[in-house]
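See structure below.
Missing here is one protein chain; the remaining ones are kept as they sit in the complex.
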Amino acid sequence: MDRKRSPAPFGVNQVIPIAAAAMAGVFIWLGLGRYGFWHEDKGPLPGFFPVVIATAMLIFSAFAFFASFKEAAPSWPRANWYVVLSVALIIGATFLLGLIPSIAIYLLVWLRLYERCSWRATLVTFGVVMAIVVGCFVLWLGVPFPKGIIFELIFR
Amino acid sequence: MKKTSAFVVLPLVLAIASPLFANGTKEAADSAFKPSKDIEWFVSSSPGGGSDIYTRMISDIMTRGDLSGGQSFLVANKTDGGGEVVRLQVSRVAAGAQADHTLLTFNSGDLMPMVKNTANRLENFTPIALMAVDKQLLYIGEMSKYKSFAEIIAAVKGGAKVVIAGSKGDDVATYELLVKELGFTQSQIAYITNDATSGAITSILGGHVDLVISKPAAADQYVVAGKLTPVLALSKTRFTGNLAGAPRLSELGAYKDVEFPVWRGVVAPKSMSPAAVAYWSRALKEVSESAAWQSDYIGKFKLQPAYMTSSETAAFMAEFQATYLKSIGK
Partner (left out) sequence: MENIQLLMHGFAVLFTVQNVGAMALGAVLGLIVGAMPGIGSLAGVALLLPLTYRFNPTTAIIMLGALYYANMYGGAFSAILLNIPGDSPAVMTALDGYPMATVRKRPGQALLTSNISSFIGGLVGMVILTFTGPALANFGLRFGPVEMTALLLVAMTSIGWLVGENPTKGLLLTAFGILLACVGMDTLSGSPRYEFGNIYLLGGISFTPFVIGIVGFAQVIKLMEERSLQVKAAADKLTLRGSMVTRHDLKRLLPPALRSGVLGTFVGVLPGAGATTASFMGYAAQKSFKSEEPLGSGAIEGIAACESANNAAAAGAFAPLLALGIPGSGTGAVLLGGLMMWGLNPGPLLFVNEPDFAWGLIASLFLANLVTLLIAWGVIPFLIKILSVPTRLLIPCITVICVVGSYSTSNSMYGVVVMFLSGIVGYVLQKARYSTAPVLLAFVLAPMLESNMRKSFIISRGSLGIFFEKPISLTLLVVLSAIVLFTAARPLLVRAGLLKSKGAGQ
């Protein structure tokens, strides 16, 4: 996804309308086939509203698709996807380590290794964020964050 | 830090884990159980709803009556997937201390969508106790066209169409029984499902529907204020107090009484140890006998007290599930 600025005629501008059309197709198919459209006494069935909207979406996506070739393709700087990647890693690590430790590791690694902050900046930021998360969310509001497989194994 | 210690201890733990757990469960079964950590109590509906009030009422009485062994209850409302997610999660808790400290609020309104929409079944839980039974009535509003249920039956026979508003789950089931018993079709007496009874009451107060189906608790104050009038008791016996005026269906003609009891219970993971099951079942019995429960819950919200032990509850819920599954052809 991290393509550089390219004049390629086919890119995300076209993918979005196509994806939208595909989604509309699925909603129409399931709506008509499985959920029902109209009942003579009850009026609209569960499929009615989504099918109507999906049909409209199909039409809009066709317009958007043909208009898309006139638009400039956006650029996708690689750095932006590191944020996405890190959250994906946090989600993955949560199942193993638990949410709080995963966040703690992420903060330290990101600040110290990626941003190359000084230890002082790293620890101050780390301290403030963890104080909010642990202090407010965990201790005060009592949000039960997942503890992860490893913790469960040890402290059951 | 937690994580570093976790890494160091991990291999060690893996080595000794299995014998340790085996010991743990055996021991628990032998000796008397007492809560040794905070109890996680799950509710599959939003804070402030009927199930939530029920749960907090029980946990409150338990804490005050020292039935929690000095531990606290962590009531968690998890509504993902219409509650199915948390029900699945509770059913899958592995044996051990966690399983002995996990409870789930469970009503007939929870069981019905669960078995209808998912493969999860009652058999994946340990029923702990049944606490109370709720029943419904039909009410007319100030603006209703009809003044009694007999009038409504006559009107529908004469070609009129009537709309009932109510909540989900058990209210719908009661409505379906009623229509069947009356021999009408669902287009002669139509039903509007609301997210909660309060929505149904809103629409009858505004005169948008003809009838509303509700449990006594939700409709009580409107009856007192004269905004709603009970016209039919969906029960085999008449209600008492200000609901006594509502006749049963059998009083209105050659019909059988229609009743669909809505029970409120508590279940635990299937893997909860027998000692813990006995403990919680006994604790809930004490709650059900407490003055606070009798007056602040049962009396106030006009439920019928119906405490059942763990095994009685299991049998009762199993029969309910079987009947319901048969009724939806599953």
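In order of appearance the chains are A and B, and numbering begins at 1 in each one.
One rule holds in what follows: contacts are C-beta pairs under 8 Å (C-beta built on N, C-alpha and C of every residue); 3 or more make two chains touch, one makes a residue touch a chain.
Everything numeric in this text was worked out from a predicted model, so none of it was measured.
Engineer: Which one touches the absent chain: B:Pro113, B:Pro247 or B:Pro274?
Structural biologist: B:Pro113
Engineer: Just checking the interface: what residues of subunit B touch the absent partner chain?
Structural biologist: 46-49, 52-53, 76-85, 88, 113, 116-118, 161, 163, 168-169, 172, 187, 190-196, 198-199, 201-203, 205-209, 220-222, 224-225, 227, 300
Engineer: Touching the hidden chain in the full complex, which residues of subunit A are there? Just list them.
Structural biologist: Against the missing chain, subunit A presents residues 12-13, 16-17, 20, 23-24, 27, 30, 35, 38-50, 53-54, 56-57, 60-61, 63-64, 67, 71, 74, 76-77, 79-84, 86-88, 90-91, 94, 99, 103, 106-107, 110-111, 115, 117, 121, 125, 128-129, 132-133, 136-137, 141-146.
As a convention for this text, only the chains that are shown with their structure count from here on.
Engineer: Which residues, counting only subunit A, touch subunit B once they are in their complex?
Structural biologist: So the residues of subunit A in touch with subunit B come to 41-42, 97-98, 100-101, 104-105, 142, 144, 150-154, 156.
Engineer: Which residues of subunit B touch subunit A once you look at their complex with the stated criterion?
Structural biologist: Result: residues 1-3, 6-7, 9-10, 13-14, 17, 21, 40, 74, 76, 96-98, 186-187, 190 of subunit B touch subunit A.
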